[in-house]
Structure formats: C-alpha cells, structure tokens
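Below is one structure; the comments refer to it alone.
Missing here is one protein chain; the remaining ones are kept as they sit in the complex.
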Amino acid sequence: MTLQMDTAALNAFLDREFAQVSRDFRVVSATAAQLKLRMTVSDQHLRPGGTVSGPTMFALADVAVYLAILSHIGPRALSVTTSCSIDFMRKPAAATPLIAEARILKLGRVLAVGDVLVFSEGHDAPVARASLTYSIPPAKP
Amino acid sequence: MTLQMDTAALNAFLDREFAQVSRDFRVVSATAAQLKLRMTVSDQHLRPGGTVSGPTMFALADVAVYLAILSHIGPRALSVTTSCSIDFMRKPAAATPLIAEARILKLGRVLAVGDVLVFSEGHDAPVARASLTYSIPPAKP
Amino acid sequence: MTLQMDTAALNAFLDREFAQVSRDFRVVSATAAQLKLRMTVSDQHLRPGGTVSGPTMFALADVAVYLAILSHIGPRALSVTTSCSIDFMRKPAAATPLIAEARILKLGRVLAVGDVLVFSEGHDAPVARASLTYSIPPAKP
Partner (left out) sequence: MTLQMDTAALNAFLDREFAQVSRDFRVVSATAAQLKLRMTVSDQHLRPGGTVSGPTMFALADVAVYLAILSHIGPRALSVTTSCSIDFMRKPAAATPLIAEARILKLGRVLAVGDVLVFSEGHDAPVARASLTYSIPPAKP
C-alpha cells in the first residue's frame, strides 16, 4: 500500500495545523506498518518530581495515531478523537525524549482504530500504551 | 463517611502541588458522593476551530478524580495514574468553562478507581466521560 | 422523553433475540435515566473459587447497555458493540444475583455510548464498572 503522506509532508502538516505543539513533535519515520513520532521533553511537560505528565503522554499518543491515519488517508484536518484507553506502565527516564510507535489497526469508512507504544528514547521497556478511535469525516466530493 | 479534605483544603493542595495549572482549576464542592471541579478555558486549551483539546479534557478528568481520592484519603502527593479510558462524546460549547463531576468507585489498599463526567457549564449533555485507576503508595508509618 | 420500549417489551425482545442467555437475564425497570438488568448466577458462570467469570460480567454489562439503547430507539437487532472498557473492582458475593444499572450518555446518529455499574444484589459497593460504545445502523426507510 502506498502512503498518502510521507515524513516530510506529515511534518509540514504538523507545523501548519498544530503550531502550538509542533516545536516539540517530529515525525521520524512513516511506513505502512508504523509511524514513529519523537517528542522533545521540556519543563512545561513535567510534574513535580520530574515525571512527564499524563496529559503530555496522552497528547503524544493522540498525535502519533492521528498522523499515522493521515499518512494513510491524506490530510483531513477534521478527524476527531472519539475515545482513548491508555495505560501508564513505567516512569519515563528523566530529561529524555519520548518515542511513540503507532500502527493503524482499522481504517473504516467512519471509524479508524490505532494503537501506540511510548518509550523513553534508547530504552526497551515501554512507558505507556494507548489505543485510540477516531471518527473520519466524509471526504468532500 | 467523613472527608479527609474539604473544598478549601483541596484548593490549597491544588495551588501548592499543581502550580502550573492551578489558575485554571477550582474545586467547587466536595462530598463523599461527588467532587465538582471547574476549569476556566483559555486560548492555550483550544485546538483549531475553537474546540477544547483532548489532552486538556484528559487533564481535567485526571485532576478531578485525583482530588476526589485525596478528599477521602488525605493529602498524599505521590498517587500515580495507572490507566485511563476516556470517551469524547460532544464538542464543548465555545468559550465556556468545563465542569467535571467525579466519584470514587473503589478505594482499595493499592488501587483506587473513579469515574467522571465532563460538561460545558450550564449544559445538560456530557461532553466526555472517563474512568481512571490510580496506584496508592503505602502510607508512611 | 418517552421510551420506545418498556420493561415488558424489552424482556420480550430479550427472549426472542438472545434466546441462549435470556433465561438468566431479566429487565427489572427501565426509565429514561436508567435501566436495571438482573442476572441469575448459575454454575456455568463461575470460575474456580466460586467467582463470577469476567466474560460473564462483560456479557451482563453489554446486554444492559444494549437494552438501554433499545429502550430509547426501539428494537433494531443489528446494533454492534464497537468497544468496551471494564474495571473489575471487587469479588462478587457468592451465589448472589447480579444487578446492572445502565445509563445512556450519548445517542448519536452513528454512535451510542453508555456506562454501567454492576452490583451483587443487596450490596452497596459496585463489583464492576464498564463503558461501552455501539455502532447504530441506519434506520430502514
């Protein structure tokens, strides 16, 4: 299967549509099987004790699966997250970027489902897992 | 059952431990049955189109249940969110505060479970629901 | 809001469409706010140690929310469960019927969301909670 958007196109989309967070996020690679998204961790993402906050990891998982869907269907800025299940499994390493590895499990006419593992860069054990569902708006004729 | 922390104590805890977000959050009421947390929505919480972002609603749900647990067990800053399931059901009303209504379903020795409905203030239909699980650290002797 | 199906209609639907399990399930009450479904527990539902099995509680939660949806939209046998998040919080009481209390949080054009608490009959603390999403098929013209 050919991707509709490659790494460069996805990063350009990120800069255009998610200007508030796009400094922190960068697509590292995108294939039909998996999209890798890297997140730079800065002070604003931390909870007391130096841990990356839950909402930050949620945001990373959400953007990673969102971009993985776009890589398959092309740029449609209006897809909406309808649900997320996330498990926080380990404390991320301090002052270390996070890597999200997302894959698409279903691309239906109205719903898409993907899941994602989040790692501290350079570590083998995932810090979080999440699965997300998106509502896909009808393609404009 | 007597609560360990009342509305004032919870808001003081919020200011002390979550200084980064405490401007936006305020406990409205806390009883054994339910904690209400109000969130002021500002530009930083919005996605293109004026919608409150998913991570923002996740953060609201997370803090609401966290504070509801503390209202029952007293201030222990180290409780950790271990999982969350969240459904985004409606688009929040524009420029309207959000109200989270949280209740505790289980307070075990090592795990606590709560759920929460999120509303746009003044509206009847919930914009999101979430259930969250927390790991409770051992009480210091 | 007027319900499309009352308790008697829902139980008749259960007998007709879920013949395999309908002996065990009985709708106790149905209002716009809540549907109560009672389940008789027999040996086939038990795990070693006398606990009601997870799949049995999943089935109860699923049928309860399904019937709550039907009480609002009328009999459409084809609605499909698309997702479920369930927390098992306590061990159910031995040899005691289960009561599921289900409510509908969203009834959209294509998706419905409901949640449910499960109790051992006569006990105050819930043994499980679940939220479920259903895809609603288009109404036949």
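Just a few scattered comments:
Letters A, B and C mark the chains as written, and numbering starts fresh at 1 in each.
In the analysis below, a residue touches a chain if its C-beta (ideal position, glycine included) is under 8 Å from a C-beta of that chain, and two chains touch if they have at least 3 such contacts.
The structure displayed is predicted, hence computed values, not measured ones.
Across the complete structure, the visible chains that the omitted chain touches are A, B, C. In the complete assembly, the contact with the undisplayed chain comes from C:Thr56, out of C:Thr7, C:Thr56, C:Ser71 or C:Ser120. Screening A:Thr7, A:Thr81 or A:Ser131 against the full complex identifies A:Ser131 as the residue touching the chain left out.
The missing chain lies against subunit A, touching residues 85, 87, 89-90, 105-106, 108, 113, 115, 117, 125-126, 129, 131, 133.
The missing chain lies against subunit B, touching residues 82-83, 85, 110-111, 133, 135.
Considering the complete assembly, subunit C touches the hidden chain via residues 17, 20, 44, 48-49, 53-56, 58-59, 62, 77-78, 80-89.
In the analysis below, only the chains that are shown with their structure count from here on.
The mean-CA centres of subunit A and subunit B are about 24 angstrom from one another, to the nearest whole unit. Per-chain Cα centroids separate subunit A from subunit C by 34 Å. Multi-chain contact residues, meaning those touching two or more other chains, occur in subunit C at positions 85, 133.
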